[in-house]
Structure formats: structure tokens, C-alpha cells
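The complex is shown incomplete by one protein chain, all other protein chains being positioned as in the whole.
Read from first to last, the chains carry the letters A, B and C; within each, the first residue is number 1.
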Amino acid sequence: MALDPGIVPEGRRTFMQEVIAATPGGDPHLELCLQCGTCGGSCPSGPDMDHTPRQLFAMIAAGMREDVLKSNTPWFCVSCYYCVVRCPQEIHITDIMYTLKRMAIEEGYYRESSAAEAPDFSETFIDFVEHYGRSFELGLATRYHLKHHPLGMLKMAGMGLNMLIKGRMDLKPTRIEHLDQLQAILQKAKELEGKD
Amino acid sequence: MPNRYAYYPGCSLEKNARAYHISTLYVAEKLGVALEEVPDWNCCGATEYFAIAALPAYALVARNLALAQGMDWNGGQRHLVAPCSACFLNLSKTDHYMADSPQLAAQVNEALAAGGLHYDPGAVFVHHLLDVIVDDVGYEKVQEMVTKPLFGLRVAPYYGCLVTRPDYKHIHNEPEHPFCLDDLLAALGATVIDYPVKTACCGGHMTQISEDTALELIRRLLKAAADYRADAIVALCPMCQLNLDGYQAQVNKHFGTDYHIPILYFTQVMGLAFGATPEEIGIGKEFVDARPVLNKIQEKPPEEGKKRRKKRRDKQALPMPELLRTHTGRK
Amino acid sequence: MQHKPQEKPRIGVYICHCGTNIAGTVDVEEVARWAGELEGVVVARDYKFMCSSLGQDLIENDIKEKKLNRIVVAACSPLMHEKTFRGACQKAGLNPYFFEMANIREHDAWATDDKTAATFKAKALVEGAVNRVKFHMPLEPIPVDINPNTLVVGGGIAGITAALELANAGYHVYLVERSPSIGGHMAQLDKTFPTLDCSACILTPKMVDVGQHENITLLAYSEVEAVEGYLGNFTITVRKKARHVNEDLCTGCGICIEKCPRKVIDTEFEAGLGYRKVIYRPFPQAVPKYPVIDTENCTFFQRGKCRACQIFCPTKAIDFDQEDELITFQVGNIIIATGYDLFDARRIPQYGYGRLANVFTSLEFERMVNAAGPTGGRIVLRDGVTEPRSVAIIHCVGSRDKNYHEYCSKICCMYSLKFAHLVRERLPDAEVYNFYIDIRAPGKGYEEFYHRVLHEGAHLIRGRVAEVTDAAREPGEEGKLIVQVEDTLIGKQRRIPVDMVILSAGIEARKDSKEVAQLFKMGCDFDGFFVERHPKLDPVATMTEGVFIAGCAQGPKDIPDTVAQGAAAAARVAGLIHQGTVLMEPVRAYIHEDLCSGCRICNNLCPYNAIVFHEDRQKSEVITALCQGCGTCVAACPSGVISGAHFTNDQIFAQIEGVLWDVRAKATAPS
Partner (left out) sequence: MPKNTDFEPVILGFLCNWCSYRAADLAGTARIHYAPNMRPIRVMCSGRVDPQFVLKALREGADGVLIAGCHPGECHYVNGNIKTLRRFLLLRKMLEQLGLEPQRVQLVWASASEGKQLAEAVNRMTEEIRALGPLRWPEFLARETTSEATMEAA
């Protein structure tokens, strides 16, 4: 466990400063955490997290980079925003969870978390979005489940079939008209973010 | 009420939530809400894109805002409406953060420029369908359209997360215990239960990440509805509807329960009260069949007698504080 | 047009660092160096703390040694230290009005973090002051007599203390209280922490003292309507609301209350937990003892029928025709002790107050455990019968939260621990859970009390409660209130089923505090609390001379601190009364009679009617005793022959030029 010694060499940022800088949309107030536990108490999936969000913030402050990025906490965040509206210090908790997910993927730590498949789900999802401009549930379910839950696929197949019967799922994806325009925008955005 | 809204249906309404789409169009027509689909809109990225990349995710959403901005508005105020809570959140969040952070706005616009587009933060006012109906149309107009009041139908108003939270534009200003859907359903003649988990989470995409976690979240919602003897849960988001409806059988299997609670979109319930046939508003597409509970709708309102008996207080009991309904709590 | 200064100015300029408060943002050395080159400046220095005695000595020595005749200090707001430095000038034999202050702390260093811009602005403010002070004139303060009577607003423990201190010192006090009885919040409390003495037992003797004191005029059920004048000579108008009970006839026997057929929920004294009659006395020990009719709920006032109270009153004291009365009197000083409101717990819907029957507020619980309260001191659920087997006490409700109040309400930790003790005392078998962020117990005997409560077996769970719900998930939760929280010491989410929840609501400023501040010309902070003259060194004075504050109106505090402030405010007032006269700022208008054209434009402008017109001479004159120095007439005089002492046209023109030194230079430079 690597603890922040409290002294950061000049010109380098603390882990907390990195997380703050990587969170877009105004000051996320992360350094204001009072450790009150409102977030951990409010979280619907909190009982299944290996660290509560509050603990994670203390770990960020302590510079425990690896432990934070290996944690399943961000992947168990359901984006319900309960913590955000209840936080007495107005910390942008949900956005910070997104930041931590991105950092975990970039640095490859997520594979060691107990939610190792979650990024694949997200990646499969956006893959369809980038190729068609719209999401494609049948493709998403098939591809993701074939990869990770080949057995569970049988269970899912029942539901998928049901959805087809009820007319709630298409066999073919919908493609938007100006897909090239969208792809150009996304490509440019990736370049700007330095993640081409 | 604005004379026209740009309509952003989102991927779900095209596919699994087609019933929501159909009933939205039905209700909009009845209420004189003019909807015009955003041309060539793309997916909002749901909760997935932000987890992989930040700027591309904001650019993805912003393309839709830019398209809406570019529609012909005749110089009028631009209003965009999304019936899906996740789409609503992503659209309003992108607009809000672009306004809040000039740096983000500049980068997003640089990306948009690669596609010949541009978005000015604040140019489009993003609404959820619920607030259009509650605030712009109003309860009175809704009530005028009711031809078959839903007397006797006990409904659980289920708001879920993303409409009420984080509410960047302070439309609802009530992230915890809202009443607007309650009041809307009451205006339709239904009996609205005091649903204690009305803003709890349906689990979102958790069904794909950790099924145990997701099923537990869904169970909590079903159990509370059953405890309060609700005939149906009324939802306003395709994700909530799919989780509660599509996974109900799995919840029953997993926990050994026996719930049969139909999950309807609020527009479907409105359509019913407006006299639509079930087919006109997509009833029949849900996994837990809604038709049996619709038989509970009565001709006459439930007797007033019950209420009065409840009001007469026990002599020993202490007075109860009044509930704060018009919410002005948070700063 | 501009006059020349009368004597050759020899100016000393002093730039204060204020520790790092100023020096952290403004390059004080540079400003001092630069000021040294300004015309007329003999010496310019920067110093760590100008307001310290060493800093003042610096000025005094320079005045003597360098023959300075003008002084400029660039430091904090003149409202803070102008007096201090004027004193230093005076000690060195210089007329104190040859001094000017430049506010480079509040208006500059604290208002930006741009060091270059801040240094630039500091130079502008300093040059403005240097230019201005050249035109200053020697002035003599105006002596004002202090009326020995004092107005105390608010009859809680702060106001009671202040009133008794002054009255016992032999000075007359008018005590104005809005509600029908004095006593305030303290009268509602059961026990007081940490000593657990009965609140009423220690308060009521003081209330009786107030009621009987020959030096106190008690105006209960009254509100201050108008305040005019200034330190030493305030004219107060009070509206004494109609009680509809003739105080001269009423014996306080209480038969009217007994006979009144109508009960309503008592949202004031009983905090909504009990009922009172429509003609009522807030509580048995009320001072004054006279009842009051709640006309909004009275059957007679609403429907013209009933009259039960009037029929049964043995002394014919009920007077339905009684009207509000306006009373006017003079005082020299005012003490504001208007107290606080309890945070409205319904604003946090996730705690369920108003929705879930067995969620109570702290004030409701105070009334419940009080032997004289609605349940006779029994701790019961909302049904009035069932004793809870488990109680959750939630700290920090509405406090320490940017969504509501960012500040700590200071008293909630201690009273929450007191509740834990009281529950364990009355219901030894009940489990008590206190949910806290941090336990704040800084006070004499407070930490020890915390240990005592721990020893008594209360469960203390460190974590701010996320929600209170009736939505059961597990069999053990059915029919209970479930408190959901992260136990931050073990890092796990917990759900604790209990029968009763108490919300320890915080303190907030009175809803009308802004209007009250305006009435008495006080400052009011963002949260609505009244602003003291200095947060450390002058906590009971305000920026307005003769107006003092005490108790929770100034900020959250417990009973000992409130009492101390009440007494401190009284001591400050007694000091002023004892002086007999005080010296007032000689900022007054003056008409040069020779030049007055007699146009009379100024006559109607003066809000104090201080300008008279002499028909015989066709000239106007300012009556100095009435003039308050606002300068409106000065600005309006078409011939410019009214001068406002210390704010003359010359002085302000010079200041404008100085403040714009940089752009002025640019404008004259060849482009």
C-alpha cells in the first residue's frame, strides 16, 4: 500500500489534484470532503462496494493510487446522484466516479477489481454507438454476454426472445444518416483529449 | 407553453420502450403539445460513454444539442424535450457543464467543428417530458382531457433518479420527495399511494455488471409497492420500466417472491384516462401483463367515508406536523 | 475652482501588512516605496501590524520627530480602526481629523488574488487618501448627552440578563418582547446540559425579577415599530398589540382559559406537540401573567358568537374592543437580543419529518420530556401511548451542510447527548443511537458529560444519516423506522430499525432578521445573524453607535455564552451611561451665510428638518444639533456654498484625482 508521504516534488501533482483536473465541468470540490459518510450511507449499491465512496476519497487524499483504481466502487456506481444532492460539501461524486473509471481503464488496474467486466460492457455499448450512431440492444447483449457469460446467455436469451416477441427489440441496428459527421466529431474529441 | 418542442426520443423509445414513444405522441396530440423530432439525432451515450472517455462523451451529446439549436425556431425560444431520464440528464448536464466551464465548451465546440456544427451553451432549454406536462401544460388542462377517470386504481408514482437529481436547471427543486407526478396521477382520478421509495434507484445498468446487486435494487421497489398495495407502478424512464418489468420474473425466482406488478409509463396512464384503447398507447408490450389491473378501474370514485374516519383523531395521540409540499427547502 | 491646502502638507504614510492578510496579496514594500515619492509625503513606511501599540508608536514618534501634519494609514476598513489611529494622532498632539485611512484589506487584498492588480489598486487608494488628507481641516467632536434609559429588544435569557444587569445598576430599561410572555426558547427546554438543572427552575425566578423590577418597564406582546435618532438620543415607537384583556383589571386567575371551548395546536410554546386554548397564557409561569386572545382562531372574532371568557371573567377584564396601542419613549442605547429560529426539519425530506409520524424535532422532544409538557414527561410515540424501545438521535440536521446552513449550530451535539441521557433515564430498557459527524463538546464539563453518556450505554455511531425510511427490506425492519447510515468507523452501510427518531435541528437566524437589522441600522451577515463590530475584540457592539447585540441573534451559542453576552452588552451600555456624554463625529453641514443666495432648494431636502430659512435675512442656516451629516444638501446647493465637514468638495475632488493617478497620467501623456 503506497501512502502519500505528504511531500510532493515540485512540478508534480498529488493524486487528488490529478483526479480533480481530470473531472470536467467546474470545481468538483473533492478536497472539501468532511468524511461524514452521507455518500456511503445513501448509495443503493453501497453494500456491495469494497470501499464506500467516503473511504475512497480518504484514500485519494492519502495518495493510494493503486488501491483506489483497483477498487470496484466506481464500477458499482449506478449514477443515481443521491450522494451528489445530499453531500453537505457539494462534491461532484458521480462525476468523480466517472473520472476514476476512466483512470482505471487507462492504467489497466480495473482488471484487478472485482468488477473487471464492467468496462467491457461500456466499451461494447459505445462501440455500437460509434458504428451506428444509436445503441443496439440485441447486438450489445449478444456480444457482451457471449464474451463474459456464455452460460448466462441462455438465461438472457429467454428474455431477449421475449423482447423480440413483444416488439421491444430490433434484429438490425438503426444507422443515423450523417454517421461520418458523428465519427469526425468523435475522432476530433479523442484527439483533443489525447486518447487517439 | 412554448408553441413547439424539439423532440429527442432517444434509442430506447425506438426499440424496447416503443410503448412510451407511442403513448407520448398520443398524449402530446391530445394536449396540443407540438413535438418535432431532432433531425438525425444520435445516442446520448447513456451512462456508458462517460466511463470510457470524457470529451468524446460530451461531444456525442453536444451534437444533439447543436442539431436542436440549428432547427428552424423563427427566432423563438428553443425548447428540447426528452422522455428518457438518462437522455434528459445527459443533455442537460452537457449544456450545464459547457456553460459552467468555458474550457469544456471550447473543446467540445472544437470537436463539433470537425462535423461543421456548433453549440452555444444555454441556447436550448432541455426538458423532461414530465415537466413539460406538469409545468407547461398544467394539471388543469390535463384534467379537462380526462374522459375515463382511473377511479379505484392504486398507483405507485415512481420518479427514479435522473429527473429529480441532480436537477441542474432547478426544474423540480426536489431531489428527494417530489409530488408533481403524484399530483398528475391524482388529476387522472387514480389513488396515489405514498410510495416511500419514489426516487430510489432501479439499478440502471447494474443488471449487466452485478446481477445480485441489481435484482436486490429492483426487489426493494417491488416490495414497497406491494407493501403499500399498489396495483401498478408508474414510471417515467425506459430504463426503470425495463428493469422493473423485464426482470420481475427473475426477481421472483431469485428471492422466491411472487410479484405481479405491471409497470406503466405515465403517458400510458394518461392515455387510459383520456380514453385511449390499450393498443393506441402500447399496452400489451409489457412483460407483466397490465390488462388484469385495468379491470380494477371503477365508474365512481372511492367512498369519502374512509377518509373521514381516518381524520378523527385518537384523544391521546399527539398532533402531527404538516407535510411541506411546495418545496422551497434547499437554497 | 479648487482651493489650495492651507499649510504645506508634511504627510506620513503607513502601509499595514496585517500579518499576511494584506501583505499576502499586496506588495506592501512597493506601495510604501512608491508612496514615499508622492508630493507632500515626508515619510512612508510599511509595518506588520499598524494597529498594534508599536505601530501606533511609530506614527506618534514620526509626528513628533518629523513634524508631520497629516497622516495616512493604508490598512483595514476605517469602520474597524479609524478611531485607533485618530487616537494615535491626538496623543501626538495632532488634530485627529488630519488623518485619513485607505482600505486596502477588505476592499482590495481580500477581494482578489491577483497580486499585480491588488498592488495597483492599493496605490490608487493610497494616492486618493494622500491627496485628500492635504485638504483636511481640524475639527472638534460634538459632545452628546446620553439618555440613561435603555431599550432591550427580546425577552429570552439574553434580554432578561441584560435588562436585569442594567436595572440592578439603577438604570431604567424598556424590555420589549414580541410574544405574550418573556422566557424565550429557554422556557421551553426541560433540562440544561451538562449540569442537568431544570431549565424552568433557574429561569423563572429571573422572569419574576423582570416582572417586578421597579426599573424595568416590560412591554410584552409588543413590537418595535420605529427607531429614530442616534447614540444617546433614540426615539422609540413600540406597538403594544391588543391582548383583548384589560391588564389593570385582570388578576391572572385563569378562569377565562378554563372556560374557553376551543383548542388549537400550540405551534409556539409546545412546538406543535400540544394544544392550547384560544385565550391562553403560553405557560403557567408566564410573565406577565395576563392571557391573550388569539383572534384568528377565536369563535367570537371569527363568527361573533361565544363570549365564554367574557361571561365568566370575575373582574370583567375581557375587552373585545381593545386596540393596538402605540407607545413612544426616549432611550440612549439599544440592546438587540432577538434570539433564533429552529431549523425547519421538513426542509430535509429524506429524514421524513411531517411524513413519518414517529420522527420528532428536538424542540418537540424537549416539550415531551418536560413534566409540564403535553405528555407529562412521558416519552411516547405519536400515538401518545406506546413507549419506544429504541430511539435514534440524528445530529447536524440543517447544520454543517452547504445545502442548508454551512455553519455548525454549536449546541446540537450537547443537547443530543442530553437527550440520550434522558431517554436512558426514563426508559432504561430502550436502546439509544446517536448519529454524529463529529462530537463537538468544547465547554466546561461538556467532554465529561459526553463520557458520562457513553458510560450510560448510548450507542454512538459516527456517520451522517443518509435517510430515515419506512420502506422495510428485511423482516426485522417491518413496522419500524429504518435509519440508513454509513458507519464511518467501520466503513460499512448500516440500517438500524428504531421506533422513534429525533432530529437535532440547528439554529438559524430569525426569519425577519433582515428587517430588524434595517430597523436598527445594523449589519446582517449572509445567514441573517447580526454583525458585531469586531468578531474577537468587540463581540457585542455593532457598527452603529449605541446599538448592541447579545445572544443567538449574533450567532449560534449555548446558554452560558448567551448569558455572558447579555451581561457584556449591559456593561457596555452602563459604561456609556456612566460617562454621561459622548463625543460624536463632527460631520455636519454648514452654510456660508455671506454667499447663500436664499434660493431655498436645500430647505426641503433635509430629512431632519435641520435647515431653517431666515425670512429677514433671506438666508438659510443649518441647525447643527439636528444635522446628521448626510450631505444631501451639500450636493444640491446650486451655488456650492454648503460645505459638509470632512466631506468637502475639495477633499473629494482631490481624492478622485488621486484614485485615478494612473489614468490621469496616461491622459496627459502624449499619445
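Just a few scattered comments:
Just so it is clear, a contact is a pair of C-beta atoms (placed from the backbone, for glycine too) under 8 Å apart; a residue touches a chain by one contact, two chains touch by 3 or more.
On a predicted model such as this, the values are computed, not experimentally measured, just so you know.
Put simply, the hidden chain is in touch with C once you look at the whole complex. Interface note for the absent chain: among C:117, C:454 or C:564, the touching residue is C:117. The missing chain, though absent from the display, is touched by one residue of C:108, C:190 or C:294; that residue is C:108.
Only one residue in the set C:33, C:316, C:389 or C:514 touches the chain that does not appear here, and it is C:514.
For chain C, the residues touching the chain absent from view are 77-79, 103, 105-114, 117-118, 120-121, 124-125, 128, 514, 517-518, 521-526, 528, 531, 543, 587, 605, 607-608, 628-632, 634-636, 644, 647, 649, 652-653, 655-657, 659-660, 662-664, 666-668, 671.
One rule holds in what follows: only the chains that are shown with their structure count from here on.
Note on chain placement: the centre of chain A and the centre of chain B lie 23 Å apart, centres being C-alpha means.
Averaging C-alpha coordinates per chain places the centre of chain A 48 Å away from that of chain C. One finds 46 Å separating the Cα centroids of chain B and chain C. Residues of chain A in contact with at least two other chains: 82, 85.
Among all residues of chain C, those that touch two or more other chains are 350, 403. Across the complex, chain C is touched by residues 174, 176-177, 194, 196-197, 200, 220, 223-224, 227, 314, 316-324, 327-331 of chain B.
On chain C, the positions that touch chain A within their shared complex are 350, 400-403, 437, 462-467, 484-488, 491-493. By the touch criterion stated above, chain B contacts chain A in their complex at residues 11, 14-18, 40-43, 45-56, 58-60, 63, 93, 96-97, 100-101, 104, 107-108, 110-117, 161-162, 165-167, 175-176, 200-201, 203-206, 208-210, 212-213, 217, 246, 250, 284-287.
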